[in-house]
Structure formats: structure tokens, C-alpha cells
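A protein chain is absent from this complex, but the other protein chains hold their places.
Chain lettering (A and B) follows the sequence in which the chains are written, and residue indices restart at 1 in each chain.
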Amino acid sequence: MSVDTGSRSDPSAGLPEDARQWTAKLRNSATGKLPPGRLLPDRQPAYVASWIYVFGVLTVSALLLVIATGCVLALKGPAWWHVSSAGLFVNSLHLWSVEAFFFFMVIHLWGKFFMAAWRGRRRLTWVTGVVAFLVSVGAAFTGYLSQQNFDSQWISTQAKDGINATGAGAFFNVLNFGQMLMWHIVLLPMVVALLAVVHVLLVRTRGVVPPFAAPPGRQDGMARTGGSEPSVEGDRA
Amino acid sequence: MLLVSSVMGALVDLNGKGRYVHWGFIQISVANLVVIALMAIVFIGAIIVPYRRHGDR
Partner (left out) sequence: MSEPRGSHGRVRRRRFNPDRDVAEWHGRYVPFDLVKEFVIALVAVAILVTVLAVVFSSPDDHPVTVRSWSNGDPAGFAQTAITELDGTSGSATYGPPYNTNGTAQSIGFFSPAKWLGVHVPIDSAQDFVIGPLQTLPDRAVLAAVSLYNSSSAAQQAKWTAAYEKAVAKATFGNGRLRIPAGDYGPVPTMMNALVSMARSGALDGALLSSRQFYGSDYTKPLLFIADGTFLSNIAQSQHLAGDQWGMMNETGNFPGQAWLWLYTMWYQVPPMKTSSNADLQVWAIMMLLTLGLALVPFIPGLRSIPRWVGLYKLIWRRHYRQLAATDSSATGAGP
């Protein structure tokens, strides 16, 4: 294969002869599913007109605050908040971010359920959302275990019975502070963040779920082409 | 004896004896009840309160 860089005007041109590369395939697949205009659209369907729709972004914002405040706590280590008023304040920010996160996430779940948001090949969006919720419960649980105070003593000695009964206690020891802390600050946040990213990208890929059809007898202006990608055709009266 | 660390900077001290509601077999803290009630109110509000965009009539 000749290497003649002079004849190639743009290295990212995506020349046909490179199409079989894994890089090219990945790029084409990603940009095909999510071209820039779909990844960051500046228009939404007209039916997206309710305050219920803001709870997804509120949940993501709360998650970012949980992570940011967690990072600040990590700067000074797990014992900092017991001996410093600044540390206690950051711990408070972390706790209330978590409360806000669950508050907004559950309202988001209620809204999406009553909108049957899984319709039209959006089932994976629903599934990733539920799994993210469950993993978040786990992340919060390991957080409570990492407090190194009376609360974590009680929670760990109680929770051990439930977890031991399932057999998971053989390798997930809630009384082991070191292990629980690492699950809390490394493993579980990574999974929550990954699920959140996949979930949001799925929403961008499929678009926000359209409403149920209007009651029978009416023309609702929506083409029955179920299963096809939503087309962004701009305004149409 | 349980020692409670001083709550620096809190305007409302939520430490101390917790308040609980007993309703049949359900026992729930006032704090949790407030949170759940707020969630229900916010959820209903989000659906009912009109959403206005720029340029809407």
C-alpha cells in the first residue's frame, strides 16, 4: 500500500478505500445514528410542551453535583468531614444533591411511565433508565456505608443479613469499609455515569416519544410508519 | 450515651428526637413524609402548570 500523503487533501475525508477500517466503521456508525443535528438539536417536536419534561435534565444536573461534591470530599479523604466544618458543609452538599437526584429521578420515572415512553422502539431507553435507578440505589447504599459513623455501623450490620442471605455476602462484605468505599467512589459511579450517558444518547437517537394517538375518528396528522426513525422535517402546519 | 457532633452552620437543627407518624401498620418519619408529599405536589404541578414558550400565543 502506497503512502502518498500529498494526494490526500483532508485526513478525515473518509475515503471509500478506508471504509473497511474499524475506525471508519465506528465513525460512520456513530455519525449515522447521531449526526450533530440530532445529538444537539435546536428544535423539538411541538408536543414537548410540559414542565414534566424538565425532570430528566434536572436529574442529570443533580447527578453532576453529586459527582462534583464527591470529588471535593475525595480531595481530603473519608475522615475529613468529621473534623472540619468546611468538610461537613461539602458533605451536606453531597447528601442534599443525592436527595435531589432521587427526588427528580423518581418524578421523571413517574412522568415517563404515564407517557408510556417506551413506545416506538424506545424500550431500551426505559430499561437503561430503570437499571440506572437501581444502580443508583446501590451507589447511595455504599455511600451510607462509607460515612464512618453510627449510621454506617447500623446500616452495615443490618444490611449484612439481607445480602448474606442472597449469597452475595461471600464477596460483597458490607462490613468491610475499604471495599465499600471503593465500590462507592469508583465502580458504581462509573456504571451510573455510563448508564446515564447511554440513556441520554438513546433519547437523542430515537427522539422524544410522540403522544398517544388522538381518540378514533380524528385525523391526527401523524403518518403511520411505525418503526422508522423520526424525521426532522422542520415546520409543517 | 450517644454523642451527637455539633451541627455547624445549620439554621434548622434536624438532629434530636425524630418525629414519626403511625398509620395502621405504616410507620414513616415526618421528614420522609414531607419529601414524598413534595414529590407528589411537584409531579402534579409539573403536569398541571401551563408550559409557555417564547412566541406562544
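Quick notes on this structure:
Convention: a residue touches a chain if its C-beta (ideal position, glycine included) is under 8 Å from a C-beta of that chain, and two chains touch if they have at least 3 such contacts.
Remember, predicted model here, so these are calculated numbers, not experimental data.
One chain is not depicted; across the entire complex it touches A, B. Remark: the omitted chain is touched by one listed residue; of A:Val54, A:Ile67 or A:Leu187 this is A:Val54. Counting over the whole complex, chain B has residues 1-5, 7-12, 14-20, 25-32, 34-36, 47-48, 51, 53-54 touching the chain that is not drawn. Not every partner is drawn; the one left out touches chain A at residues 40-50, 52, 54, 57-58, 60-62, 64-65, 81-82, 88-89, 91-97, 99-100, 102, 104, 106, 111, 113-116, 118-123, 126-127, 130-131, 134, 137, 140, 144, 147-154, 156-158, 161-162, 164-167, 169-171, 173, 175-179, 181, 207, 209-214, 218-237.
In this section, only the chains that are shown with their structure count from here on.
In whole angstrom, the spacing between the mean C-alpha positions of chain A and chain B is 25. Against chain A, in their complex, chain B makes its touches with residues 2, 5, 7-9, 35, 38-39, 42-43, 45-47, 49, 51, 53. Looking at the complex, you find that chain A touches chain B at residues 49-55, 82, 85, 88-89, 99, 103, 106-107, 110-111, 150.
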